[in-house]
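Before I ask anything, here is the structure I am working with.
All protein chains of the complex are present and in place, except for one that has been dropped.
== subunit A ==
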C-alpha cells in the first residue's frame, strides 16, 4: 500500500492553486485534509501526477456572517465545525452532524470542502447541505459562481465542479423563526459511515409545518431528498398521524441499493425508523427549535 510517485506543490492562494492545476500536463488533485485522497493514493485507486496542497490558503478558512447567510470556508476542519459557536447558533444541524463524523483524529484534518467535493453520499455533510438549502461557492479561473446544494450533487462521487475549479466555501441561509433541525444516523459502530442518516429541517409556525427539508445519507447515489415525505408533513401539525404519513410516503421517495451485508429492504426499514424517530424528536421544541 504505497502510493505511486507524484509531484507535490504547496500553494498560498486560490489563484495559484488554479494556475498550478491548469499548468499540470497530467492529472492533478487538490489536497486539503487528505482523509479520503491519501488512502485512495495508497491503495492506488487514484494515481495523479501532481498534488496541489491547498491546506495553507488563508482565504479558504473562516466562518463568518455575511448578510442573511453564514459563510463557511472550505478549509474548515470538522473539529472546527463541531466547536464553532456561530455554526451552533445558526446551523446547529451541522454541529449535530459533526459529532457523528468519524473519529477525532479524522475530524482534526478532514475539511468541509473536501467532504463536499468528494460527494460521498454516505457522508453527513452533503445531506446537511441539502437539508439546509445551502449554496456552494465554486471558484474557477474565470471567477466564482454559486450553486444550490440541490443542484450540486450529480451521482456517486460526482458533482458540478469542473475539472480545475475548486469548492471555496458554503453559504448557509440564516434560519427563519420556527426552524427546527435535527441530524441523526444509524451506524453499526460509533464513527462509522451511516447505514442511514437523516438531516432534517422543518419550519413550524404556530402548530403548522410551513416547510420541510429531509435529506438522507447512504440510501442512493447522492444525498437524497424525500419530497413525498416532505409533502406529507407540510401544512398540518407535526403529530403522530403526520409522522405516520411521512414514513409511509418514504417508500416512494427512496430506492436504496442492495449492498453486501445489508439488503435494500433492511436499509429502507432503517430509513423509515430513523425518519419516525427524528420527526418525533422534532415534535418538541427542545429539539432544535431556533431562536426567533
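We adopt the following convention: a contact is a pair of C-beta atoms (placed from the backbone, for glycine too) under 8 Å apart; a residue touches a chain by one contact, two chains touch by 3 or more; residues count from 1.
We take it that contacts and distances are computed from a predicted model.
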If you had to name the missing chain as UniProt does, which of "Carbon-monoxide dehydrogenase large subunit", "Heme lyase NrfEFG subunit NrfE", "ABC transporter permease" or "Helix-turn-helix transcriptional regulator" would it be? "Carbon-monoxide dehydrogenase large subunit"
Using the definition of touch stated at the top, determine which of A:56, A:145 or A:188 touches the missing chain. A:188
For subunit A, residues touching the missing partner are 1-5, 43-44, 186, 188-193, 195, 260-263, 265-266, 268-270, 273
